[in-house]
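This report concerns only the one structure given below.
Shown here: the complex without one of its protein chains, the others still in place.
Our next item is subunit A:
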Amino acid sequence: MLNCIDNSGAAIVECVKVLKMERHAKIGDRIIVVVQKQRSFGPESGPGASAQTSAANKVRRGDMRHAVVVRTAKKLQRRDGSVVKFDDNACVLINKTGEPIGTRLNSVVGIELRKQKWSKILSLAPMHL
């Protein structure tokens, strides 16, 4: 279960498959996820505004999408010997061609994305480490 940090509408997604590899996904790897929890948009998600929220959400609960891992709670070693570890696991939803579904990202991402050629996601991020 990962946090989804873009504004696509998903809050928590569950990883169901790691693509192209037989190991655990690291930062920058592509995975297939199923949306488990939708992001509530505060007062908009009241009883009378369900139409609005569903328009703002690009994905709904139960949707299966591709995603890119951007933060792992597992330590990741870099070439200079430094090791990075985040407090949670997070991903960004993308479509089949690799373009992010959301338009904005919320929090910090790992710079391993640059090596894996996810430059669009890296540029959307407010901070990268």
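Rule of thumb we're sticking to: a residue touches a chain if its C-beta (ideal position, glycine included) is under 8 Å from a C-beta of that chain, and two chains touch if they have at least 3 such contacts; residues count from 1.
We take it that contacts and distances are computed from a predicted model.
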Quiz item: For the chain that is missing from this picture, which UniProt protein name fits: "Sorting nexin-30", "Mitochondrial ribosomal protein-like protein", "Centromere protein S" or "tRNA (adenine(58)-N(1))-methyltransferase non-catalytic subunit TRM6"?
Solution: "Mitochondrial ribosomal protein-like protein"
Quiz prompt | Residue, one of A:S40, A:N95 or A:S119, that touches the chain absent here | solution = A:S119
Quiz prompt | Option touching the unshown chain, where A:M1, A:L19, A:M64 or A:L129 are the choices | solution = A:L129
Quiz prompt | Absent-chain interface as seen on subunit A, which is shown | solution = 71, 75, 80-88, 90, 106-108, 111, 114, 119, 122-124, 126-129
